[in-house]
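Accompanying notes for the structure given below.
Every protein chain except one is present and positioned as in the full complex.
Right, chain A next:
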(Lines give C-alpha, C1' and ligand atoms only; values in the text may rest on other atoms or scores of the structure.)
Protein backbone atom coordinates (compact mmCIF):
# COMPACT_ATOMS: atom_id res chain seq x y z
CA UNK A 1 0.00 0.00 0.00
CA UNK A 2 1.31 3.45 -0.88
CA UNK A 3 2.10 5.78 1.99
CA UNK A 4 -0.69 8.19 1.15
CA UNK A 5 -3.30 5.46 1.64
CA UNK A 6 -2.36 4.80 5.27
CA UNK A 7 -5.03 5.88 7.70
CA UNK A 8 -2.67 6.32 10.61
CA UNK A 9 0.37 7.92 8.96
CA UNK A 10 0.30 11.58 10.08
CA UNK A 11 -0.47 14.09 7.32
CA UNK A 12 -2.97 16.80 6.58
CA UNK A 13 -6.15 15.56 4.91
CA UNK A 14 -7.08 17.15 1.58
CA UNK A 15 -9.08 20.29 2.43
CA UNK A 16 -11.63 19.39 -0.22
CA UNK A 17 -12.45 16.19 1.64
CA UNK A 18 -13.11 18.07 4.86
CA UNK A 19 -15.32 20.61 3.11
CA UNK A 20 -17.31 17.91 1.30
CA UNK A 21 -17.81 16.00 4.55
CA UNK A 22 -18.89 19.16 6.38
CA UNK A 23 -21.27 20.15 3.60
CA UNK A 24 -22.79 16.65 3.70
CA UNK A 25 -23.38 17.07 7.43
CA UNK A 26 -25.00 20.44 6.72
CA UNK A 27 -27.26 18.78 4.11
CA UNK A 28 -28.19 16.17 6.72
CA UNK A 29 -29.10 18.96 9.16
CA UNK A 30 -31.17 20.70 6.52
CA UNK A 31 -33.51 17.69 6.31
CA UNK A 32 -34.74 17.70 9.90
CA UNK A 33 -36.08 19.87 12.67
CA UNK A 34 -36.01 17.07 15.24
CA UNK A 35 -33.90 18.47 18.09
CA UNK A 36 -32.51 15.02 18.94
CA UNK A 37 -31.08 14.62 15.43
CA UNK A 38 -29.85 18.22 15.31
CA UNK A 39 -28.00 17.89 18.60
CA UNK A 40 -26.61 14.57 17.41
CA UNK A 41 -25.25 16.18 14.19
CA UNK A 42 -23.72 18.98 16.23
CA UNK A 43 -22.10 16.49 18.58
CA UNK A 44 -20.73 14.43 15.67
CA UNK A 45 -19.14 17.45 13.93
CA UNK A 46 -17.85 18.84 17.21
CA UNK A 47 -16.26 15.52 18.08
CA UNK A 48 -14.53 15.20 14.72
CA UNK A 49 -13.27 18.79 14.95
CA UNK A 50 -11.82 18.26 18.40
CA UNK A 51 -10.21 15.00 17.27
CA UNK A 52 -8.59 16.29 14.07
CA UNK A 53 -8.07 20.05 14.20
CA UNK A 54 -4.60 21.65 14.23
CA UNK A 55 -3.38 24.39 16.55
CA UNK A 56 -3.31 27.00 13.77
CA UNK A 57 -5.13 30.29 14.35
CA UNK A 58 -8.05 29.34 12.12
CA UNK A 59 -8.67 26.11 14.04
CA UNK A 60 -10.61 28.04 16.67
CA UNK A 61 -13.34 29.03 14.25
CA UNK A 62 -15.67 26.20 15.38
CA UNK A 63 -16.24 27.99 18.70
CA UNK A 64 -16.81 31.26 16.87
CA UNK A 65 -19.45 29.63 14.64
CA UNK A 66 -21.01 27.97 17.70
CA UNK A 67 -21.43 31.40 19.28
CA UNK A 68 -22.86 32.73 16.04
CA UNK A 69 -25.32 29.82 16.08
CA UNK A 70 -26.44 30.64 19.62
CA UNK A 71 -26.93 34.23 18.52
CA UNK A 72 -29.10 33.08 15.61
CA UNK A 73 -31.26 30.99 17.96
CA UNK A 74 -31.51 33.90 20.41
CA UNK A 75 -32.57 36.39 17.75
CA UNK A 76 -35.08 33.95 16.34
CA UNK A 77 -36.68 33.25 19.73
CA UNK A 78 -36.84 36.90 20.76
CA UNK A 79 -38.40 37.94 17.43
CA UNK A 80 -40.90 35.11 17.66
CA UNK A 81 -41.85 36.17 21.19
CA UNK A 82 -42.41 39.74 20.05
CA UNK A 83 -44.35 38.87 16.91
CA UNK A 84 -46.00 35.61 17.90
CA UNK A 85 -49.63 34.99 17.07
CA UNK A 86 -51.71 32.12 18.33
CA UNK A 87 -51.51 30.32 15.00
CA UNK A 88 -49.16 27.58 16.33
CA UNK A 89 -50.98 26.69 19.55
CA UNK A 90 -52.72 27.93 22.62
CA UNK A 91 -50.45 27.08 25.55
CA UNK A 92 -50.04 30.55 27.03
CA UNK A 93 -46.69 31.15 28.73
CA UNK A 94 -46.82 34.86 29.56
CA UNK A 95 -48.16 38.10 28.18
CA UNK A 96 -46.00 40.98 27.04
CA UNK A 97 -47.38 44.51 26.96
CA UNK A 98 -48.87 44.95 23.49
CA UNK A 99 -47.86 47.96 21.45
CA UNK A 100 -50.72 49.37 19.38
CA UNK A 101 -49.83 49.66 15.70
CA UNK A 102 -51.39 51.95 13.09
CA UNK A 103 -54.06 50.63 10.72
CA UNK A 104 -51.82 50.01 7.76
CA UNK A 105 -49.92 47.42 9.80
CA UNK A 106 -53.05 45.34 10.37
CA UNK A 107 -52.21 41.66 10.82
CA UNK A 108 -48.90 42.42 12.50
CA UNK A 109 -48.87 42.29 16.27
CA UNK A 110 -46.11 43.58 18.51
CA UNK A 111 -46.03 42.12 22.01
CA UNK A 112 -49.06 40.47 23.58
CA UNK A 113 -49.54 36.79 24.36
CA UNK A 114 -46.57 34.46 23.96
CA UNK A 115 -47.27 30.78 23.52
CA UNK A 116 -45.01 27.84 24.29
CA UNK A 117 -45.61 26.41 20.81
CA UNK A 118 -44.36 29.56 19.13
CA UNK A 119 -41.20 29.67 21.20
CA UNK A 120 -40.39 25.98 20.77
CA UNK A 121 -40.89 26.17 17.00
CA UNK A 122 -38.58 29.18 16.86
CA UNK A 123 -36.04 27.30 18.96
CA UNK A 124 -36.05 24.31 16.61
CA UNK A 125 -35.96 26.42 13.44
CA UNK A 126 -33.12 28.52 14.78
CA UNK A 127 -31.40 25.37 15.95
CA UNK A 128 -31.43 23.92 12.45
CA UNK A 129 -29.78 27.02 11.03
CA UNK A 130 -27.29 27.10 13.90
CA UNK A 131 -26.27 23.48 13.32
CA UNK A 132 -25.75 24.15 9.60
CA UNK A 133 -23.59 27.14 10.49
CA UNK A 134 -21.56 24.97 12.83
CA UNK A 135 -20.96 22.50 10.00
CA UNK A 136 -19.40 25.33 7.97
CA UNK A 137 -17.43 26.29 11.09
CA UNK A 138 -16.17 22.71 11.34
CA UNK A 139 -14.91 22.86 7.76
CA UNK A 140 -13.19 26.16 8.52
CA UNK A 141 -11.53 24.76 11.61
CA UNK A 142 -10.35 21.55 9.93
CA UNK A 143 -9.04 23.07 6.70
CA UNK A 144 -8.44 26.76 6.28
CA UNK A 145 -10.33 28.16 3.30
CA UNK A 146 -6.96 29.31 1.94
CA UNK A 147 -5.79 25.73 1.61
CA UNK A 148 -9.00 24.88 -0.17
CA UNK A 149 -8.42 27.74 -2.61
CA UNK A 150 -4.91 26.46 -3.20
CA UNK A 151 -6.30 23.27 -4.67
CA UNK A 152 -8.54 25.12 -7.08
CA UNK A 153 -8.02 24.16 -10.71
CA UNK A 154 -5.42 26.25 -12.54
CA UNK A 155 -8.01 28.08 -14.62
CA UNK A 156 -9.43 29.60 -11.44
CA UNK A 157 -6.03 30.58 -10.05
CA UNK A 158 -6.37 34.36 -10.38
CA UNK A 159 -9.77 34.30 -8.75
CA UNK A 160 -8.39 32.15 -5.97
CA UNK A 161 -5.57 34.58 -5.24
CA UNK A 162 -8.02 37.46 -5.09
CA UNK A 163 -10.08 35.52 -2.54
CA UNK A 164 -6.99 34.65 -0.51
CA UNK A 165 -5.93 38.29 -0.35
CA UNK A 166 -9.44 39.32 0.68
CA UNK A 167 -9.44 36.66 3.39
CA UNK A 168 -6.26 38.13 4.89
CA UNK A 169 -7.47 41.67 4.74
CA UNK A 170 -10.72 41.25 6.63
CA UNK A 171 -9.15 40.23 9.95
CA UNK A 172 -6.35 42.73 9.40
CA UNK A 173 -8.90 45.55 9.14
CA UNK A 174 -10.31 44.57 12.52
CA UNK A 175 -6.90 44.73 14.23
CA UNK A 176 -6.11 48.00 12.47
CA UNK A 177 -9.38 49.50 13.62
CA UNK A 178 -8.64 48.54 17.19
CA UNK A 179 -5.17 50.07 16.98
CA UNK A 180 -6.40 53.31 15.44
CA UNK A 181 -9.13 53.61 18.07
CA UNK A 182 -6.49 53.23 20.76
CA UNK A 183 -4.31 55.85 19.07
CA UNK A 184 -7.18 58.33 19.07
CA UNK A 185 -6.94 58.48 22.87
CA UNK A 186 -3.34 59.57 22.46
CA UNK A 187 -4.44 62.70 20.64
CA UNK A 188 -6.85 63.48 23.47
CA UNK A 189 -9.92 62.85 21.38
CA UNK A 190 -12.96 61.12 22.76
CA UNK A 191 -15.36 61.21 19.87
CA UNK A 192 -14.93 59.02 16.84
CA UNK A 193 -15.34 60.54 13.44
CA UNK A 194 -14.96 59.21 9.93
CA UNK A 195 -11.74 61.15 9.60
CA UNK A 196 -10.12 59.82 12.73
CA UNK A 197 -11.23 56.19 12.47
CA UNK A 198 -12.17 55.03 9.02
CA UNK A 199 -9.63 57.13 7.15
CA UNK A 200 -6.48 55.81 8.83
CA UNK A 201 -7.79 52.23 8.59
CA UNK A 202 -8.67 52.52 4.92
CA UNK A 203 -5.44 54.32 4.08
CA UNK A 204 -3.52 51.62 5.91
CA UNK A 205 -5.37 48.90 4.01
CA UNK A 206 -4.72 50.63 0.71
CA UNK A 207 -1.03 51.03 1.51
CA UNK A 208 -0.81 47.38 2.40
CA UNK A 209 -2.53 46.21 -0.74
CA UNK A 210 -0.19 48.31 -2.87
CA UNK A 211 2.74 46.84 -0.95
CA UNK A 212 1.41 43.31 -1.43
CA UNK A 213 0.81 43.90 -5.13
CA UNK A 214 4.40 45.11 -5.50
CA UNK A 215 5.66 42.02 -3.67
CA UNK A 216 3.56 39.70 -5.82
CA UNK A 217 4.71 41.42 -8.98
CA UNK A 218 8.35 41.07 -7.93
CA UNK A 219 7.76 37.40 -7.26
CA UNK A 220 6.49 36.57 -10.69
CA UNK A 221 2.71 36.67 -10.20
CA UNK A 222 0.87 36.84 -13.50
CA UNK A 223 3.99 36.02 -15.47
CA UNK A 224 2.62 32.99 -17.22
CA UNK A 225 -0.69 34.26 -18.53
CA UNK A 226 0.26 34.43 -22.20
CA UNK A 227 -3.18 33.56 -23.59
CA UNK A 228 -5.08 36.22 -25.55
CA UNK A 229 -7.36 38.29 -23.39
CA UNK A 230 -10.55 37.24 -25.21
CA UNK A 231 -9.86 33.57 -24.60
CA UNK A 232 -9.07 34.23 -20.95
CA UNK A 233 -12.33 36.07 -20.47
CA UNK A 234 -14.32 33.38 -22.24
CA UNK A 235 -12.88 30.69 -19.98
CA UNK A 236 -13.60 32.70 -16.86
CA UNK A 237 -17.17 33.32 -18.02
CA UNK A 238 -17.73 29.62 -18.75
CA UNK A 239 -16.37 28.68 -15.34
CA UNK A 240 -18.64 31.14 -13.59
CA UNK A 241 -21.71 30.05 -15.55
CA UNK A 242 -20.86 26.44 -14.85
CA UNK A 243 -20.53 27.06 -11.12
CA UNK A 244 -23.80 28.99 -11.17
CA UNK A 245 -25.49 26.05 -12.87
CA UNK A 246 -24.13 23.63 -10.29
CA UNK A 247 -25.24 25.89 -7.46
CA UNK A 248 -28.71 26.26 -8.90
CA UNK A 249 -29.05 22.54 -9.52
CA UNK A 250 -27.96 21.54 -6.03
CA UNK A 251 -30.18 24.16 -4.42
CA UNK A 252 -33.18 23.09 -6.46
CA UNK A 253 -32.62 19.41 -5.73
CA UNK A 254 -32.45 20.09 -2.00
CA UNK A 255 -35.38 22.47 -1.70
CA UNK A 256 -37.87 21.32 -4.34
CA UNK A 257 -37.83 24.83 -5.79
CA UNK A 258 -37.84 23.44 -9.34
CA UNK A 259 -39.14 20.32 -10.99
CA UNK A 260 -36.69 17.43 -10.75
CA UNK A 261 -35.74 17.13 -14.45
CA UNK A 262 -35.12 20.88 -14.68
CA UNK A 263 -32.89 20.87 -11.60
CA UNK A 264 -30.96 17.81 -12.75
CA UNK A 265 -30.54 19.43 -16.16
CA UNK A 266 -29.13 22.61 -14.64
CA UNK A 267 -26.73 20.57 -12.55
CA UNK A 268 -25.52 18.49 -15.50
CA UNK A 269 -25.10 21.52 -17.75
CA UNK A 270 -23.22 23.32 -15.03
CA UNK A 271 -20.82 20.44 -14.45
CA UNK A 272 -20.22 20.10 -18.19
CA UNK A 273 -19.51 23.82 -18.68
CA UNK A 274 -17.19 24.04 -15.71
CA UNK A 275 -15.20 20.94 -16.62
CA UNK A 276 -14.81 22.06 -20.24
CA UNK A 277 -13.72 25.55 -19.27
CA UNK A 278 -11.18 24.23 -16.82
CA UNK A 279 -9.77 21.81 -19.36
CA UNK A 280 -9.29 24.68 -21.81
CA UNK A 281 -7.96 27.04 -19.16
CA UNK A 282 -5.48 24.48 -17.96
CA UNK A 283 -3.53 24.52 -21.21
CA UNK A 284 -2.34 28.09 -20.82
CA UNK A 285 -1.24 27.75 -17.21
CA UNK A 286 2.42 26.96 -16.79
CA UNK A 287 2.37 27.35 -13.03
CA UNK A 288 3.43 24.41 -10.96
CA UNK A 289 2.14 23.44 -7.58
CA UNK A 290 4.24 22.83 -4.49
CA UNK A 291 3.33 19.65 -2.61
CA UNK A 292 -0.26 19.37 -3.80
CA UNK A 293 -2.49 17.64 -1.25
CA UNK A 294 -2.94 14.01 -2.31
CA UNK A 295 -6.40 12.52 -2.71
CA UNK A 296 -6.17 8.93 -1.49
CA UNK A 297 -8.00 6.35 0.58
CA UNK A 298 -8.54 8.47 3.71
CA UNK A 299 -10.09 11.24 1.62
CA UNK A 300 -12.47 8.78 -0.02
CA UNK A 301 -13.47 7.36 3.37
CA UNK A 302 -14.10 10.80 4.87
CA UNK A 303 -16.23 11.90 1.93
CA UNK A 304 -18.07 8.57 1.92
CA UNK A 305 -18.87 8.91 5.62
CA UNK A 306 -20.36 12.33 4.98
CA UNK A 307 -22.24 11.06 1.95
CA UNK A 308 -23.76 8.19 3.97
CA UNK A 309 -24.93 10.59 6.68
CA UNK A 310 -26.45 12.99 4.14
CA UNK A 311 -27.82 10.09 2.07
CA UNK A 312 -29.55 8.51 5.05
CA UNK A 313 -31.26 11.75 5.95
CA UNK A 314 -32.27 12.62 2.40
CA UNK A 315 -33.61 9.09 1.79
CA UNK A 316 -35.50 9.19 5.06
CA UNK A 317 -36.96 12.56 4.12
CA UNK A 318 -38.00 11.37 0.66
CA UNK A 319 -39.53 8.16 2.05
CA UNK A 320 -41.33 10.16 4.72
CA UNK A 321 -39.78 8.29 7.63
CA UNK A 322 -41.43 9.25 10.86
CA UNK A 323 -39.49 11.53 13.21
CA UNK A 324 -37.62 13.92 10.91
CA UNK A 325 -40.34 16.51 11.31
CA UNK A 326 -42.26 16.66 14.56
CA UNK A 327 -46.00 16.14 14.70
CA UNK A 328 -46.40 19.26 16.82
CA UNK A 329 -44.11 21.63 18.67
CA UNK A 330 -44.75 20.29 22.16
CA UNK A 331 -44.49 16.51 21.61
CA UNK A 332 -41.52 14.57 22.96
CA UNK A 333 -39.20 14.24 19.94
CA UNK A 334 -38.96 10.64 18.69
CA UNK A 335 -35.68 8.91 17.89
CA UNK A 336 -35.83 7.46 14.35
CA UNK A 337 -33.36 4.59 13.92
CA UNK A 338 -32.20 4.94 10.28
CA UNK A 339 -31.28 8.67 10.44
CA UNK A 340 -29.54 8.24 13.80
CA UNK A 341 -27.38 5.41 12.45
CA UNK A 342 -26.66 7.48 9.32
CA UNK A 343 -25.58 10.53 11.28
CA UNK A 344 -23.41 8.40 13.56
CA UNK A 345 -21.51 7.15 10.50
CA UNK A 346 -20.48 10.77 10.06
CA UNK A 347 -18.20 10.15 13.04
CA UNK A 348 -15.90 7.92 10.99
CA UNK A 349 -13.46 10.74 10.01
CA UNK A 350 -12.50 11.12 13.68
CA UNK A 351 -10.55 7.87 13.24
CA UNK A 352 -10.27 7.43 9.47
CA UNK A 353 -8.62 10.78 8.76
CA UNK A 354 -4.86 10.62 9.36
CA UNK A 355 -3.77 12.33 12.56
CA UNK A 356 -1.87 15.61 12.27
CA UNK A 357 1.86 15.78 12.51
CA UNK A 358 2.99 16.39 16.06
CA UNK A 359 4.91 19.67 16.45
CA UNK A 360 8.59 19.07 15.90
CA UNK A 361 9.67 20.17 19.36
CA UNK A 362 7.44 17.60 21.00
CA UNK A 363 8.60 14.85 18.70
CA UNK A 364 12.23 15.51 19.59
CA UNK A 365 11.56 15.27 23.30
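We adopt the following convention: a residue touches a chain if its C-beta (ideal position, glycine included) is under 8 Å from a C-beta of that chain, and two chains touch if they have at least 3 such contacts; residues count from 1.
Operating definition for what follows: contacts and distances are computed from a predicted model.
J.: Which of "Stage 0 sporulation protein KC", "ABC transmembrane type-1 domain-containing protein", "Energy-coupling factor transport system ATP-binding protein" or "Probable Ni/Fe-hydrogenase B-type cytochrome subunit" is the UniProt protein name of the chain not shown?
T.: Choosing among "Stage 0 sporulation protein KC", "ABC transmembrane type-1 domain-containing protein", "Energy-coupling factor transport system ATP-binding protein" or "Probable Ni/Fe-hydrogenase B-type cytochrome subunit", the correct UniProt name is "Energy-coupling factor transport system ATP-binding protein".
J.: Taking the full complex into account, find the residue in A:74, A:222 or A:328 that is in contact with the omitted chain.
T.: Spelled out, the listed residue whose C-beta touches the missing chain is A:222.
J.: Tell me which of A:2, A:187 or A:229 is the one touching the absent chain.
T.: A:187
J.: Considering the whole complex, which of A:64, A:101 or A:214 touches the chain not shown?
T.: A:214
J.: With the full complex in mind, choose from A:2, A:195 or A:229 the residue touching the hidden chain.
T.: A:195
J.: Pick from A:67, A:233 or A:289: which residue touches the chain that isn't shown?
T.: Residue touching the absent chain, from the options given: A:289.
J.: Mind listing the chain A residues that contact the chain we can't see here?
T.: These residues touch the chain not displayed: 56-57, 144, 146, 150, 161, 164-165, 168, 179-180, 182-190, 195-196, 199-200, 203-204, 207-208, 211-224, 286-292, 357, 359-361.
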